[in-house]
Structures are given as structure tokens and as C-alpha cells.
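Complex shown without one protein chain; remaining protein chains in place.
Right after this comes chain A.
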Amino acid sequence: MRKVVTREAIANGSLALLLLAVPFAAIAMDEPFYVTLATRIAILALAAVGLNIALGLGGLVSFGHAAFFGLGGYAAGILATHAFNAEPLLLGIPATTSMPVIWLVALVVCGLVALPIGAVSLRTSGVYFIMITLAFAQMIYYFAISWPAYGGQDGLSIYVRNSFPGVNTALPLPLFLICYGLLLLGLVLFWTLRNSRFGAALQAARQNPTRLAAVGIAPFNIRLTAFTVSAMITGLAGALFADLNRFTSPSMLSWHMSGELIVLIILGGRGRLFGPVAGAMLFVLFEFALGGITERWQLFLGLILLGVVLFARGGLMGFIAGRERHG
């Protein structure tokens, strides 16, 4: 085997520590706003880690992952609203404000929705796959807008942030640590999947589906599993995002959000373990720094994205950690 500590491992460790350090420094400097910013980075990174399984490892350019991000958000919002109003859900099931239960609901709902969407979408490929995932996500978006029970166009406020046993989630730092912890778990899961038999088949399906079929592995099942797991992780991030903002809105479901997640991955490095983290840091930094100067900050982001696509295909991780090698 090669060197144990690679350049990529150093880069990954540095990014992880940097993100962890920001909120502590912010608290020390009495600037709690930066804690929120770091939390936003962690959550968007987690959402992109999910998409990175489908897009990065499997080459499945889903332009509909906002559907899962939003569904996770609505899971948090709806459960919190019912619990706040002390109204049971359907069939008298009591609602809850417990984050772990909400996360579980978000994971299950997103898995159950992703399975049929994936099963239909994965019959196509290329541009058709992009369009069909977009179409499904927009269907869910318009459904949310036209459903007045949960806010419709106005969205849904979470009056009291959901709770986590033994933690005061109303404070910014504990909430950051919860999100950061889940991001690390998501990264461990991505890493484990990538190195497993499943990951080998999934990456082969991206590189050459004919090769995969020629050894006797049907690409469809592998891709469907990847798409579903990918959606579940993005959904979990959506639940956290709703709790961070104490607000769920249809915009979480819109195609802008899907595009944003793809941009994060391309900026950071497609298929790279820390690509989504690097991408989310860069994105939120631009959003904050350029957004303070001009309302047209997305124009500059677009130019940078153009630069990355044209000159640095590996994204930020490709730039700092070099090309990826597979065993």
C-alpha cells in the first residue's frame, strides 16, 4: 500500500478542524452570527454529501434533490407544528419535538419517496435523467405551495426549535455541534460506502456500465440503492436546515436548491470525500462576503463556477489534494 497519511487526508483533516474552530472563535469574539454561518455550512455540506453518493460516485446527476431536502424540512416543520398545537397526526399518532425522532421520520419519508422516483428516473440516463428528476421535484414543490394546511406559499414556522436530549438547542453552539456531528457521520458513511463492494460496483457503473454488466452485475439495482441512500441523507440535512432557520418553506423544494447542491459539489470536487465540505465553505463564504457587497453576488459565483469547470475539473479538493487514485 501507499503512504498512510496522504495529502488528501491532511487536507480533509484541516477542513474538518477549520469548520469546528469557527464557532468557538466566534463565541470567543462574541459574534454568534458566525456560529449560524458555520452551522449553515455544516448542513449544506451534509446535504451535498448525500447528493455526492448519487452524483459523485454514481454519476447520477439528480437535479431533483431539493425534493428530499425540502421533505426533510417539512418533516421537521409539520411534526413541530403539530406538537406545538398539541394536535395528533393522522390516526391519532402523537407528534414530537424530539430531533432524533424527527430525523428518523425524515430519513424514512425520503427513502420511501426516493425509491419510486429513482425506479422511474433510472430507466433513463443523461439529460433525460436530469429532466425527469427535476420534474418530480417540481411536482412536490407545487404540491407544497398549493397545500394550505402547512402554510402553502408562505411556508411553515417552527416557533420553538426542536429538542435534543440533554442539549439546549436554542443556543447556537450546541446546535452547531449536533449538525457537525451528523456531518461527520455522513462523511463516515460516504467513506464506508465508497470503499465497499457496493461502492466499487457504483463507481464502475459510472465509469462504464457495460463493463459492470459484463461481469454480471446489473447497474440498475446498484444505482437505485445509491439514489435512495443519497436522498435520505439529503433529507436529514433538510430537517436540520428547518431547525436552524426555525422555518420550512417551499423554496427548500425548488429547483434553485437542487442547482445549489450540484454547484456545491462541483466547486468542492465531485466524488471526493470532503468535496461537499469544501464546496459548502466556499459557497457560504461567497454568499456572505459578496452578498454583503452586491445583491448580484451570484453573478460572481457563476464566474467562479465557470472557472472551476473550465480549468480545475477536480474542484477545490482537486486543487489542494491532487488527483484521486483508486487502489
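Keep this in mind: contacts are C-beta pairs under 8 Å (C-beta built on N, C-alpha and C of every residue); 3 or more make two chains touch, one makes a residue touch a chain; residues count from 1.
One rule holds in what follows: contacts and distances are computed from a predicted model.
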Tell me the UniProt name of the left-out chain, picking from "Formate dehydrogenase alpha subunit", "ABC transporter ATP-binding protein", "tRNA 2-thiouridine synthesizing protein D" or "Circularly permuted type 2 ATP-grasp protein". "ABC transporter ATP-binding protein"
Among A:Arg7, A:Arg123 or A:Arg197, which residue is in contact with the omitted chain in the full complex? A:Arg197
Per the touch definition above, residue among A:Arg211, A:His256, A:Arg296 or A:Arg313 touching the missing chain: A:Arg211
List every residue of chain A that touches the chain not included in the displayed model. 1, 192-193, 195-201, 203-204, 207-208, 210-219, 221-222, 225, 324-327
